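The other protein chains are all here in position, but one chain of the complex has been omitted.
Right after this comes chain A.
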């Protein structure tokens, strides 16, 4: 791996989250300076900040993109107890001439009484939905029934988790038993049956240790989310949680950031064995557990195919984990700060598209060190 570009972020305070859009052509950042910035990649590969605006009256924890089927939509959540949905307006104003775009707030979700710690859009097949979780221990699921009118969001579900929540993850492709059987027949899961599922993590550090990860599944009959599983073995504070994209597997993979990195597999138990109508039960196995971050792990996230997991921890590193074809998980890469301060001059990375831009990279591949261009 190598550093291809560096972009002066120009936030006035700590950045809490960075987020690529679906195609990797745009990104958003959010910060304690209460603002969100949107960056666009030009045809020549340069990144430009095309919007920067105050979004909340507190630190902005997370920013995330909706699927482009719903247009250009962002959601943010903040210490100010709200989450907000933003939409980019296609205008013919002067903004466009200056290479700037305009984002308007479509809604503010004010149901939480405490800091909103995470916000995630649901998988697109569920429509335009999003979930938030907050320090008051409640997961809220909202829906915009009319995708052309993002000012109308209705609170569909409130799930009480009884523990201060820090993170949520939608299962990108829930497999029902039917499709699991189809998968076994066809060896491929092309038809995805959808029983929406969401995992919630808690960073509650109170001494009465309880399981910190709960999984809820939507029940078509009761039209409610019901708890499907609790990961009893995870009792330390959980900071992040992430379902892997399903690469045609018959089971789900869930990564958890707690005092270490853990990877679980959840295999649905056949319906006839569990009581029909109730939530799906799973066979849960831990397939990997790594304490290389030495202390707390703060983020876990999968690449788009769900073959590589990245985690970030107190050791200041991002570590990459990959399973080989024997399903042994190994650390395959480390991104680590070099510790030296960067000279302040603003720069836009080595975006020179000529051959020359590849030169440092070739050298990197030879030497194995992957430092990009020097900052001078």
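We adopt the following convention: contacts are C-beta pairs under 8 Å (C-beta built on N, C-alpha and C of every residue); 3 or more make two chains touch, one makes a residue touch a chain; residues count from 1.
Assume contacts and distances are computed from a predicted model.
Hidden from the displayed complex is a chain whose UniProt protein name, among "Integrator complex subunit 11", "Nuclear pore complex protein Nup85", "Histidine-containing phosphotransfer protein" or "AP complex subunit sigma", is "Nuclear pore complex protein Nup85".
Of the listed positions A:52, A:100, A:156 or A:296, the one in contact with the omitted chain in the full complex is A:296.
Panel shows chain A; residues 1-10, 13-20, 22-25, 27, 29, 32, 39, 43, 47, 59, 61, 68-72, 79, 90, 124, 148, 187-190, 239, 245, 247-248, 296, 298-299, 301-305, 307-308, 310, 312-320, 322, 324-326, 328, 330-342, 344, 349, 355-359, 361-372, 374-375 of it touch the chain omitted from the view.
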